[in-house]
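The complex appears here without one of its protein chains, the remainder shown in place.
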Amino acid sequence: MQFASDNWAGVSPQVAEALSASADGFASAYGSDDVSAKARDALGAFFDRDVDVFFTATGSAANMLALSAVARPGGVVFTHKDAHICVDEAAGPESIVGMKLHGLQGRQGRISANELLEAMATYPADAVHRGRGLAISMTQATELGTTYCVMDVAAIGSIARRNGLILHVDGARFSNALVSQNVTPAAITHESGVDLMSLGFTKNGAWASEMVVSFRPDLKDDLTYRHKQMGQVFSKNRFAAAQALAMLKDDHWKVLASHANHMAMRLSDGVASLAGCRLAAPTEINEVFAIIPTALAERLRQAGAVFANWSSDTAEADVAPGDQEVMVRLVTSFATTDDQVDAFLDVAGQAEAA
Amino acid sequence: MQFASDNWAGVSPQVAEALSASADGFASAYGSDDVSAKARDALGAFFDRDVDVFFTATGSAANMLALSAVARPGGVVFTHKDAHICVDEAAGPESIVGMKLHGLQGRQGRISANELLEAMATYPADAVHRGRGLAISMTQATELGTTYCVMDVAAIGSIARRNGLILHVDGARFSNALVSQNVTPAAITHESGVDLMSLGFTKNGAWASEMVVSFRPDLKDDLTYRHKQMGQVFSKNRFAAAQALAMLKDDHWKVLASHANHMAMRLSDGVASLAGCRLAAPTEINEVFAIIPTALAERLRQAGAVFANWSSDTAEADVAPGDQEVMVRLVTSFATTDDQVDAFLDVAGQAEAA
Amino acid sequence: MQFASDNWAGVSPQVAEALSASADGFASAYGSDDVSAKARDALGAFFDRDVDVFFTATGSAANMLALSAVARPGGVVFTHKDAHICVDEAAGPESIVGMKLHGLQGRQGRISANELLEAMATYPADAVHRGRGLAISMTQATELGTTYCVMDVAAIGSIARRNGLILHVDGARFSNALVSQNVTPAAITHESGVDLMSLGFTKNGAWASEMVVSFRPDLKDDLTYRHKQMGQVFSKNRFAAAQALAMLKDDHWKVLASHANHMAMRLSDGVASLAGCRLAAPTEINEVFAIIPTALAERLRQAGAVFANWSSDTAEADVAPGDQEVMVRLVTSFATTDDQVDAFLDVAGQAEAA
Partner (left out) sequence: MQFASDNWAGVSPQVAEALSASADGFASAYGSDDVSAKARDALGAFFDRDVDVFFTATGSAANMLALSAVARPGGVVFTHKDAHICVDEAAGPESIVGMKLHGLQGRQGRISANELLEAMATYPADAVHRGRGLAISMTQATELGTTYCVMDVAAIGSIARRNGLILHVDGARFSNALVSQNVTPAAITHESGVDLMSLGFTKNGAWASEMVVSFRPDLKDDLTYRHKQMGQVFSKNRFAAAQALAMLKDDHWKVLASHANHMAMRLSDGVASLAGCRLAAPTEINEVFAIIPTALAERLRQAGAVFANWSSDTAEADVAPGDQEVMVRLVTSFATTDDQVDAFLDVAGQAEAA
């Protein structure tokens, strides 16, 4: 009963095969090979427009690379207080990128346009000592397993455009969000004002397939040199490209993400129906955030379930855990099976009955 | 006839198999899994002592991570002017690590103890404006395909120790150097005063198996946080660890490096015996640096040989190319075949006869 | 009626004379001269112990220099959300120092020990992705014109010590705080666990007399090189030293700060006694934060009073301004006269009567 995280799973057979198939023969280094070119073309098709692609080792690296292309003296990035760049990257965005992060509260993990505008207003052009807003970073899907619809993104995108800010999207679980929203990658990114994004296929079912995708040709040079400067240019880049190609071929990403989301939905419905349990946020992707009795959490772990307790700060006050309760995160993946979900719900059901 | 670089080759079958074998099942993320633990143990056995290991995406990232653990205000790193950190990392060591690089001339790509001491003397303790020497970075094998013997390393190591400097080794082709020197990893690193190194198995025959290996437990915290901060902590780290394990199992690294070195030696002997051709540096690993007639280089390329022209700055004055000559680099790898070498030498031989 | 800020005043006659007196003759550069040595000795006497002193151009520079000596990968600094390093230094602490700032709420501008401990607990040693707490930065006096007593500082100091964090104090208005608390500099700094501080005499009555004072000899080298690296080492340092000497001679700093505080107290009592006016925070130094009718603020400005509207975020909810009210900051200095205070209160009184 593995629900710790989607990065605990291995890789899908198609990705493994793609890697093995690329093992032989010579290819030019640093992304100048045919496989890398094919991957860039496939990503262009995925987004239905020309894009610049920079493969990285991790999503953190992609986030920092993307923000580095925007960095200027006094720079401030508006993002959600629970965003990965705020709490999971060991101050890299501050130290390595050199920007201040302004964390917004936003309900259910989402930035709200109103709060964003209020925050931006605290950096007037004549207050040099405050710094200046340079970028907005949204997480799609959010750290609380929720998503932004096209209208949400377009609203933020238009604020960014009107104020000369860059709009970045952290897409570590972008595939799951696409399946959940059932929209095209184009509609919910560059067509809605997104300038560049961190796109991740790792949690989706690859080994290490993270990248910055840029819809802004004018940022290409800064991204290209920073990519090298950060030590993120794989010499045998085809291994990264081959994984991306495998994920994009025949919408493999969608097949895997749909399964993961479906497993989460089953888990979510099951948990929500248990007495004494409730959701901390609506389940929209492959993550379930629930408030459950502390005793139940213990029982489940005794039975072999693996999952994380979650900081209740990220939930809304009205669903904050009570005395005998704990907030937990259950993550499914391409590798999650119906049996694992059934087993989890059975144990929970028995605990309830007991 | 592929002699462009050892990072143009794919991966050895053993590495490919190891990856496929790791594809299934769940494992905890960020290096806390069993495969990663096994890899760390295997590296400890390789170096015959406890070590701290930090997997990275590239050798550049490993170099910057290692130097970051040493960085302090006013820091200067002594290294060879042709070192990778000086000319191949897009100013990352300056910009991201924040240190000045002091490039030494050193014959045949090697730092000389005398020149090092002279350079260190230009940073006296009372000259704050100059900065202060914090580290020495050697490349083993060097960018000119030469190696340092144990006594060379020990001499530099003792200078580092006496002056309170950290000794770092860039080991992108460490396997080839070990085979060439026929010594143990321990003897030519920590037993000779090396504090931490960048160890690379990628050119040796893996997809992406680069890491910082530290022999200095006191640097562990800085390395740990910087590793995360640089976006270098793979979530599914077992894919990196599995490659390292495959390279270490039954000294697979040695088998591959021995073959690559042997191919280079054959190539070197053949080229050196051609009229009008001579070596720019002794061939000690899997790289041949030669000065050949420009016409011959063209002939070889017409015949399909792939190799790079090299900046003659890196060679000694006494072997600098003449008017109708060009300096070239020929790199072999685990994937180089006798046929490729024969074909190259045949074409060259015919050109000579013509 | 100048109450905009204490940095709008010029310099005290004693400081002006000290500068003129130093204008002639030759002296060695970069702080190796006699005047600089005398200033360091005087600062040692001021703090009743040996200290390391690094003169800087501004308080922001002093803050960044001090924090730079503590910076390590993944570093986090705990401070008040309204601290100068958080909101007035254009992201320099993030970008140039390379640390994340964790802003605490703290009532009346003060960090509370409880909130600090809670915040520190969110950076457990095993959560590398969060970063690690390295320092605590207190502002004495605070940005809301309040002060920490010796017991307050000692409480934070003991938390810092127990957890291996460095305790930094931003003392841009340290003189005013000393007068307000009526304690010795030693008692409220190193004797209470302060490791290093930014000490400012500029607002107190000098042109530019800011410095880092370190009680930690082990930080001297990092401070020394960073001082140079930041471009903060004055070549003719005696001009900075002469100002500090003038401020320290015969407790000139105390005479000036006492006057400024006294003027603020008169202003504070007068404003608090006006109908429809109240204090947003207790007046403890040379700053008055008050909530007054918007109409009154306008009337005062029409009459020539110069003062700033202040963000009410910095005040407590229970004293937040209402519809027709505004929060203002009135700052006095060594140059404020009784006449200015009387004039201000007269205008306010007439407005009230009207």
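Labels for the chains are A, B and C, by order of writing; each one numbers its residues from 1.
The definition used in the following text is that contacts are C-beta pairs under 8 Å (C-beta built on N, C-alpha and C of every residue); 3 or more make two chains touch, one makes a residue touch a chain.
Model, not experiment: these values are computed from the prediction.
Novice: For the full complex, can you list every visible chain touched by the one that's not shown?
Specialist: A, B, C
Novice: Per the definition of touch given earlier, which of B:Val15, B:Ala83 or B:Met99 contacts the omitted chain?
Specialist: Residue touching the chain left out of view: B:Met99.
Novice: Where the complex has a chain not shown, which of C:Ile96, C:Ala119 or C:Ile156 is the residue touching it?
Specialist: That would be C:Ile96, which touches the missing chain.
Novice: Using the document's definition of touch, tell me which of C:Arg40, C:Lys228 or C:Arg329 contacts the absent chain.
Specialist: The one listed residue touching the chain not shown is C:Lys228.
Novice: Just to verify: which one of C:Ser22, C:Gln108 or C:Ser214 makes contact with the chain not shown?
Specialist: C:Ser22
Novice: What residue numbers in subunit A mark contact with the hidden partner chain?
Specialist: 68-69, 72-75, 128-129, 131-132, 221-222, 224-229, 233
Novice: Touching the hidden chain in the full complex, which residues of subunit B are there? Just list them.
Specialist: Missing-chain contacts on subunit B: residues 73-76, 87-91, 94-96, 98-101, 122, 128-131.
Novice: Pick out the residues on subunit C that sit against the missing chain.
Specialist: The list for subunit C reads 2, 4-5, 7-11, 13, 15-16, 19-20, 22-29, 56-65, 89-92, 95-96, 202-203, 207-208, 225, 228-236, 238-240, 306, 335.
Simple rule for what comes next: only the chains that are shown with their structure count from here on.
Novice: Hey, how would you classify the chain contact layout here, line, ring, star, complete or other?
Specialist: Topology of the interface graph: complete, with all chain pairs in contact.
Novice: Relative to subunit B, which chain's C-alpha centre is the most remote?
Specialist: Max centre-to-centre separation from subunit B belongs to C.
Novice: Using mean CA coordinates as chain centres, what's the subunit B-subunit C distance in Å?
Specialist: 51
Novice: CA centre of subunit A versus CA centre of subunit B: separation in Å?
Specialist: Each chain reduced to its C-alpha mean, subunit A and subunit B end up 35 Å apart.
Novice: What whole-number Å value describes the gap between the mean CA coordinates of subunit A and subunit C?
Specialist: Subunit A and subunit C have C-alpha centres separated by 41 Å.
Novice: Among the residues of subunit B, pick out those that touch two or more other chains and give their numbers.
Specialist: If we look for residues of subunit B contacting two or more partner chains, we find 225, 228-229, 233.
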